[in-house]
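Incomplete set of chains, arranged as in the complex.
Chain naming follows the written order as A and B, and within any one chain the residues start at number 1.
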Amino acid sequence: MGEETIVYWVGAAIFGCTSLLFAVLDKRRQDEELLFRSNTFVSFITTISYVVMALALGTAVAENGQPIYWTRWLFYIASCSILTLDIAFIARKPASEKVEVALFTGLTMFCGFLASMVVTVDRWWFFALSSAAYIGMLYTLFKRSSDERVNVTSIMWFVMVTWSLFPVVWVLAPTGLGVFTTLVEAILYLALDCTTKIAFGLYISTQQHTTK
Amino acid sequence: MGEETIVYWVGAAIFGCTSLLFAVLDKRRQDEELLFRSNTFVSFITTISYVVMALALGTAVAENGQPIYWTRWLFYIASCSILTLDIAFIARKPASEKVEVALFTGLTMFCGFLASMVVTVDRWWFFALSSAAYIGMLYTLFKRSSDERVNVTSIMWFVMVTWSLFPVVWVLAPTGLGVFTTLVEAILYLALDCTTKIAFGLYISTQQHTTK
């Protein structure tokens, strides 16, 4: 286990702090229509995920010898489904589409887990299945978006752009083509986690205080 | 890994196609009371399951030396719970019974997973627990069925008969008594999967277009 361990402890510390931060921030908007204090749970689940990676519980070895921390994707099943459910709530999607968005997200991350755990060339089957579920999720989220508020659309574009960088990192990291090392991968995923979970969470928290 | 691998790739191809087919078919009945585009998800989850079996990720060896692909049952937890939830919706069961039907189905498949993964004589404990959960599911689904539409009952009889063939295959396959080989098992399960997931899905899709 190499230098990426430090990155994972840093990630655990950051998300441990934001779990507490969101527990306080989310408390204030109890009367909102949102499902529950979702940001607290997303940060808390991500904290557990980073501790699991820091302790290197559950890793594989890529064909180029670099370690693969596939546990990340199992935690994404929960945390990212909560996030997209949150977006579906903000976009006032009907109940059936909320379920679909969450299920597609869960399947995207589950196939991402399989794609990361399998180190042979067969992993690309799961990359393809994960991409299919991801497209299904984006399609469900974006369709009929014309009759919705401008804010919602801007949130969804933000989500589409930042979330789509995860598979790009996956392809370039040792999980995919191995263009860069596990250390670079760990730093990039941490940056993306902070953007999609903390910055996004702060944005929707503030947004809703203003519009109330 | 033997000839059953071909059967699994065929299954993956079939369910990959029906995932797309149902994505189109289900789209048309957006205004129905059903929970969500359940057939698409059932087919998609089954596709992943068949790819996992084709790549032989997670197998055990039966006492007679035949391979056991126990991963199938983990995917059934999700796909079959969605299917029975669907049936509970069609049968207009109250919300509490919908939850019960889905939970009983999930427990049936989870015990089926344990029964398949354990290769000693102790596997029959889990077969018994799985059967108990299955009976609970059927009981919840069938009780007070007299005050419901004839169509619903015919769907439920179809489900009871076809679903009950799964444990029969399990008992005769290497997972149980080993009367036939893993190859025969793979073919029979594929036939049953097509019946309970594709034929059933097409039936309820068509049915609802007619009655609308």
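Just so it is clear, a contact is a pair of C-beta atoms (placed from the backbone, for glycine too) under 8 Å apart; a residue touches a chain by one contact, two chains touch by 3 or more.
If you're wondering where the values come from, they're calculated on a predicted model, not measured in any experiment.
Here 2 copies sit in place, and the number of copies making up the whole complex of this structure is 3.
Please note the rule applied: only the chains that are shown with their structure count from here on.
In the CA-based superposition of subunit A onto subunit B, the rotation angle is 120 degrees, rounded to steps of 5.
Centre-to-centre separation of subunit A and subunit B, using mean CA positions: 30 Å.
By the touch criterion stated above, subunit A contacts subunit B in their complex at residues 96-97, 99-100, 103, 107, 110-111, 114, 118, 122, 125-126, 129, 132-133, 136. Contact residues on subunit B toward subunit A in their complex (touch as defined above): 19, 23, 34-37, 40-41, 44-45, 47-48, 51-52, 55, 57.
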